[in-house]
Each structure stands twice: as C-alpha cells, then as structure tokens.
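Reading through the structure tokens given below for one structure.
The other protein chains are all here in position, but one chain of the complex has been omitted.
Now for chain A:
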Amino acid sequence: MTSSLPPLSAPLDIEFDYTRSLGSTLGRFATGLAQRRVLGARGSDGRVHVPPPEYDPGTGAPLTELVEVGQVGTVVTWAAQPQPLEGQPLRHPFCWAMIRLDGADTPLVHAVDAPRVATGMRVRAHWADTQGNGIRDLAYFVPDDGQGDGQGDGQSGGQGIGQGGGRGDVRTRQAEVVTTVTTPIRLRYRHSASPEESRYLRGLAQGRILGQRCPACDKVYLPPRGACPTDGVPTVDEVELPDRGIVTTFCIVNVPFLGQRITPPYVAAYVLLDGADIAFLHLVLGCPADEVRMGLRVEAAWKPRDQWGTTLENIDHFRPTGEPDAPYETYAGHL
C-alpha cells in the first residue's frame, strides 16, 4: 500500500421517476398531445408560442388562450446528433431542430428522423404509439413529402380553443385529461474518494482501521481528510485504531423508505473508536435495540475475510463487549 496508488472510484447511479403536476395550461397542452393535436398559447403581443408557456415571456401575464397549430412545420435551424445517447428519441443518427409549426410564431425543439436536414426544410410530426406522456407523445418529426404518413392527423392550425375548452369541429380522439406526466431521471456518476480516504479504504480491505492526525490540532480523524475542517490542512500522520470503542449517541430507525438497504428496525449509532476524535455512523446489533445506550462499549463484528472490499461494510456491525459503560464525562465533548 503506497501513497502513489490512484484514488479509488466507483459508479454512483441515481434514478427516480419524478411526477410532474402540469397545471391548467400545460395540462391542456399534454391532453392535446394525447389526442394527437398540438396546441400553442397566444401571447400578450399576439404571437403564438409552441409549446405554450404558462406565463408570457414579456409581461409575465398568465397565458390561457390556447390555439391549435399545424403538425407540419419549417426547420429554422438544426444540429446533427450522429451518435444518439440513451433516452433520446431515436437510436440511429438524427438531427435536433428548431421547428416552427405552421400557425406558430416561435419554434419548438425536437428530433427529426434524418441524418442531415436543412434550414427551410418542411417536416411533419410522427406520433408515438403510447399516449399520455406529454411531449414524448410526439415521438419525432420526419421530412414532409406532402403525402402524410398514414397517421392521419395533419390539419390546419389557428383554431382558438380558449379557457372554455370548446373544440369546435376539430377532429379529436377520445383521451383522458392529462394532469401529470412522469419524468424518469437517470444520473450516472463516477464517485471518487480523496487520496486520504482511499488510503483508509485500502486499509479496511486488509482488516485495518487507519485514521490520520491533523498536524495542526492533533485531532485523529476517521476517515482521514484531505483538509482538516478546523485547520484546512491535510491530515497526514497515520494512526492505526483498534476496532473497539463506545456508542456516543444513536437512534432506532423504525421507518421504512424508498431505497432503504437495511431492514428496520435497526440501531444507527455514532461509534467513537478508542483513540479517535470523531465518531462515525454504524449499526449496533447483538443485543435488543432497547438495551443500546449512550456510553455502551462496542467492538467490530467483521464479515468473513473473503467478503472484504475497500469499504466500511467489511464491518458487518458493532456489538457490545460486556465492559462497563464509559462515564458520560468522557464523551460529552463528542455529542
């Protein structure tokens, strides 16, 4: 184990399906899309914006007059996407384009199913097979050959359908009113530990607990720090710590929640190892939860060696040693 080893890193993937409440204006826009109709909003200056903003970009006034626009439009400008990424509208090379639909005054951004397009090119909406997903109902655009594509919804724009929601003779499909859409968010990180923390993690992989002492305040940090929070200098002097200490304080987690990896109830305790100046959170098992107490002496229960990695999870939990409790005065400064 030398300090020249690179810092440890590992993937950190975060994902959640957020549920968006659309409100009146965007709800009508999404409901229109579910019916294969595109609605814009007439702004305070008379321009028609697609997608409809909830509030006027100039005056901030609420925009409630929605107007149906065409499903064919003109490319205003564009950029090629030669290597599509996960989650994008098309899996083969396509173009992103600003498309001004017939009847609209402002362009919307969407995908065009063509490796290259041109400014001024005419494109036509291609609808997704599933509906009720907001803008994703409009899967992508295709170059318009003037013949339609059999989806059969091309129609002229400009019909007002104000707040009252009158649809006149516009042809619609029956669809549920859309009030929310689900937005899945996936984040893919590579999380890197600091050089100091990496050294500590590699120690754990050998069953050793390596802290470091701050050269300025002499406090022993576990994990060691790239910068002592009090003095701003890296902790440097290595201090090997025993795998026993005390519980300073704790709580009993009874509540289940999304993403939880330990089944409740469990005792989450701050463990202060002998010789350390800062406690860390870990689990306490080996006695009933209501027998865990402040000052309880505990020792590490390690997992089998063949399950060890560069993680504090090598210690499965802490368990009581049976020694007398530490007096309150000895840890009152660690609460």
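The rule is simple: a contact is a pair of C-beta atoms (placed from the backbone, for glycine too) under 8 Å apart; a residue touches a chain by one contact, two chains touch by 3 or more; residues count from 1.
Definition applied: contacts and distances are computed from a predicted model.
Given the options "NitT/TauT family transport system permease protein", "Acetyl-CoA acetyltransferase", "2-oxoacid:ferredoxin oxidoreductase subunit alpha" or "ANTAR domain-containing protein", which would UniProt use as the protein name of the unshown chain?
The record for the missing subunit names the protein "Acetyl-CoA acetyltransferase".
Among A:Trp78, A:Phe94, A:Tyr140 or A:Tyr221, which residue is in touch with the absent chain?
The single option touching the absent chain is A:Tyr221.
Looking at A:Gly46, A:Gly259, A:Pro304 or A:Pro327, which residue reaches the missing chain?
Of the candidates A:Gly46, A:Gly259, A:Pro304 or A:Pro327, A:Gly259 is in touch with the missing chain.
Which residue from A:Ala10, A:Val177 or A:Val236 sits in contact with the chain not drawn here?
A:Ala10
Which chain A residues would touch the chain omitted from the figure, given the whole complex?
So the residues of chain A touching the unseen chain are 8-12, 14, 16, 18-24, 26, 53-60, 62, 179-180, 183, 185, 191, 193, 197, 201, 214, 217, 219-221, 228-230, 248-255, 257-262, 268-270, 277-278, 281-283, 289, 294, 310-313, 328, 332-335.
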